[in-house]
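Left out: one protein chain. Kept in place: all the others.
Read from first to last, the chains carry the letters A and B; within each, the first residue is number 1.
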Amino acid sequence: MKKGPSLFNVVSVTLGFAFLYLPIILLVIYSFNSGRNVAIWAGWSTKWYVAMVQNQQLLDAAWVTLRVGLLSATVATVLGTMAALTLVRHGRFMGRTLFSGMVYAPLVMPEVITGLSLLLLFVAINFDRGFWTVTIAHITFSLCFVAVVVQSRLVTFDRSMEEAAMDLGCPPFKTFFVITLPIILPAIIAGWMLAFTLSLDDLVIASFTTGPGATTLPMRIYSAVRLGVTPEINAVSTVLIAVVTVGVVAASLITKRQEAERQRAERLAGAAP
Amino acid sequence: MTAPNAKPLIKSKFFVVFVPYLWLFLFFLAPFLIVLKISLSQTAIAMPPYLPTFDFSEGIGAAFSELKELSLDNYAFLFSDSLYIKSYLSSLQIALISTALLLAIGYPIAYGMARSPKAWRPTLVMLVILPFWTSFLIRVYAWIGILSREGLLNTFLVWTGLIDTPLTILSTNIAVYIGIVYSYLPFMVLPLYAALEKMDESLLEAASDLGCPPLKTFWVVTFPLSLPGVVAGCFLVFIPAVGEFVIPDLLGGSSTLMIGKTLWAEFFSNRDWPLASSVAVILLMILVIPIVFFQNAQQRQQERDS
Partner (left out) sequence: MAAKASGPIKRTFTPWDDPSAKPFIQFENVTKRFGDFVAVDNLSLDIYEREFFSLLGPSGCGKTTLLRMLAGFEAPSEGRLLLEGQDISGVPPHRRPVNMMFQSYALFPHMSVEGNIAFGLKQDRMPKADIDARVAEMLRLTKLEPFAKRKPHQLSGGQRQRVALARSIAKQPKVLLLDEPLGALDRKLREETQFELMDLQQELGLTFVIVTHDQEEAMTVSDRIAVMDHGKLVQVASPAEIYEFPSSRYVADFIGDVNFMSGKVSAVTDGGVEIRDDTLSCSIAAHLENPGTKVGDDVWLAIRPEKMRISLDEPGDTATNCVSGEVWDIGYLGGVSVYHVKLANGNVVKSTVTNQTRLVERPIGWEDKVWLTWPHDAGVVLTA
């Protein structure tokens, strides 16, 4: 029997990844184009990066986005972890179906609906739109993503560890913080990163819920794109891609190294008499 | 468990359930009720631009009398103007075709990943997820430079001599399909990969042992067992694709009708909030069946895992 990937498998995976990455690579390359036309290569230049750094509107928007992202990701992580605990640990309670519906539905809910409904809520209760409304909106949809990530970890969590801690005299509340939390921490961190990038990415919901003085970076990019394609947007995009890529790759390398170390330790322990 | 411990446990349990519940209730469920109410209101040149506003400062009675001003006029208008019906139908059509394309493209990729050497798999999974972490808007934007008339694809095709005159791809539905397939591919590949990867390889060996040739094994064993992944992937891309705004707005043309775009225009350009709300309500009603189905599938999956 043939082992390993067949030619068909190799070709389909290679083509798939080419399709996923070629546009991004082209976008990055053309951010260094010295000409204004994106399709015609006119030589290497970093002038669009200089222009980007000098664009005060862009920097302001980036600052707003960063603050919204950090705050909303943190709150969403706390709430999302609680929601995950509720879904996995609490068998039945009143309104459970409604609750799990409210957790899963935002994952697929078209953004225009979420955005519109939140805006109408803020208008109805006469809440001034701006930084806080965008943050609340981002917390609401990203907490569901955090909940799903943490939940998938909790499902495989061996509860006998908690029982052991309580058996040894650790009260339940403390057990959560000294046993459960450290073990599910990688999933929580992954959830936070997901929430942060979702907030960083969002255009539609922010457009609905924002107000004066709280223009986010995707909104700036969107209005610039509507006016036409310029290498300056490529430059901004490249910086964003670089930040996210470095973050994600670093995080996965760290977990990979920890995993490798754990496996090595297990092998050593296994070899010992 | 001893009695002194039991009490704070119940309290903290209540807290853990209550806080996210309340948050989602306030900021996810309640807004829909408001959308529903405003979809029954009239347009007004005011701020907020609709009537009635239910100003409770004038007393419950006044607010109650305003209730009579609610009407189904917006819905009547939606169904009388073919633009909206066409938008809904075309959204469903585009989402359906995109989902089929995604399944056809995503399955071989996921299958190849699941059959790759074990040591490569985490890296391959990360490579699928990575584009998903980078901005959606940026990824759609990247295609403008590729698909436009003077874009990279046309330049390349003319250079190779395959075509003489540049093709018009940008601002057509083809560009929208490319954009959706490109942006949503990780959502299709990952659930498929998860289903294919956890499949016990000894099942394939058993089929082969019992005399089933490889290609047939795929259809009678592999594919049926990957169905949960197929279902999850299809819902995960179909539902958001129906309401997609950014892709048809940036890559589609003026002839590309999609309901997300229509809603956005109604809201931001025409400032007709009640009509936009009724567009949203109908969209939600169309999607509620697949959403509930998706949610049930998720819940079943979770119960099976635990």
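As a convention for this text, a contact is a pair of C-beta atoms (placed from the backbone, for glycine too) under 8 Å apart; a residue touches a chain by one contact, two chains touch by 3 or more.
Owing to the predicted nature of the structure, the values given are computational and were not obtained by experimental measurement.
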Selected from B:Ile174, B:Leu225, B:Ala265 or B:Ala297 as touching the chain missing from the view: B:Leu225
Touching residue (missing chain; options B:Leu89, B:Ile163 or B:Leu203): B:Leu203
Hidden partner interface residues of chain B, rising order: 200, 202-203, 205-214, 216, 221, 224-225
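Here is the rule we use: only the chains that are shown with their structure count from here on.
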Rounded Å distance, chain A centre to chain B centre (Cα mean): 16
Chain A - residues contacting chain B, complex: 1, 4-6, 8-10, 12-13, 16-17, 19-21, 23-24, 26-27, 30, 37-40, 79-80, 82-83, 85-88, 90, 93, 95, 98-114, 116-118, 120-121, 123-124, 136-137, 139-140, 143, 147, 151-152, 155-156, 166, 171-173, 193-194, 197, 200-201, 203-204, 207-208, 218, 221-222, 225, 229, 233-234, 237, 240-241, 244-245, 248-249, 252, 256
Chain A-touching residues of chain B, taken from the complex the two chains share: 1, 5, 8-9, 12-13, 16-17, 19-21, 23-25, 27-32, 34-35, 38, 48, 105-106, 108-109, 111-113, 115-117, 122, 124, 126-131, 133-139, 141-146, 148, 150-152, 155, 182, 185-186, 189, 205, 208, 235-236, 239-240, 242-246, 250, 260, 263-264, 267-268, 273, 276-277, 280, 283-284, 287, 291-292, 294-295, 298-299, 302, 305-306
